[in-house]
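Shown here: the complex without one of its protein chains, the others still in place.
Moving on to chain A:
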Amino acid sequence: ICFLQVIWDIIGNKQFCSFKVKTKSQNFCRNEYSITGVCNRSSCPLANSQYATIREEKGQCFLYMKEIERAAFPARMWEKVRKLSKNYEKALEQIDENLIYWPRFLRHKCKQRFTKITQYLIRMRKLVLKRQRKLVPLSRKVESREKRKEEKALIAAQLDNAIEKELLERLKQGTYGDIYNFPVYAFDKALEQQDAESESDAEEEEEEDDEDVGQREFVAEDEVEESDLSDFEDMNKLKTSSDEEEQDESSEEEEEEEVQASRSKGKSPANGSLVRKKRAYVEIEYEQETESASRRRTT
């Protein structure tokens, strides 16, 4: 036993111990069989001939015991005892019966260590059930590539223009209903700009809105009578609808819808036949206009 004292003399304070980790306040022992992690005379596995530890592997705890008789055989020095019971108290009893007649210090420390180990095993099992955070590594190259792509896409998108276009489209299609004053005025003005001869356009503009009183710039032609004016109004609606739909077949339905919904003079149902006749006439006239309108939109 005095050789153990010699060992401790050497590795304890005076010379080098490869398992010792020195910090400002304390020395730690990194030996895997150490029962407390602290470098002490009583808890150094090298300097004690009778020693016991608890170690765990993959969730199971084992009791390792070192005895003097086997000090000469390093390969067989540590005896491994498996703790069969998952039950905490039974395991403690097993430790007790294995370490019977051993010094109190070792028994106590073994039980303490076992307690700690079971506690952290329980915590590990609980954590697995809870939410686990997965760290996803970012690759710098990929990130910078994506950033540049995004910038280019942003430039290509021309967001403001797209949004404005979409809003104007919706205005034209009438999703806003009667909120705004100028839905049909738009078309009239546009067509007017194209065709210099369209007097009827000007007349329709005037008759359209009661609220557009101040905007009347064009004087009505003298030859046109009031009944004709209302017809022209309907035809204007037809024309605009045909512009929107770009199909002449649906203009009939449009005509009915708008007739019902419009704030027109109410003469239209009665003048159904008249309108149809006039409509035939009008279509011939305005064929070019629809074409040009569509062309305008595509360019």
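We take it that a residue touches a chain if its C-beta (ideal position, glycine included) is under 8 Å from a C-beta of that chain, and two chains touch if they have at least 3 such contacts; residues count from 1.
In this text, contacts and distances are computed from a predicted model.
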Absent chain [UniProt protein name; select from "Ribosome production factor 1", "Proteasome subunit beta", "Guanine nucleotide exchange protein SMCR8" or "Small ribosomal subunit protein mS29"]: "Ribosome production factor 1"
Missing-partner contacts on chain A, residue numbers: 130-131, 142, 146-147, 149-150, 152-154, 156-157, 159-160, 162-164, 166-168, 170-171, 176-177, 179-180, 182-183, 185-186, 189-190
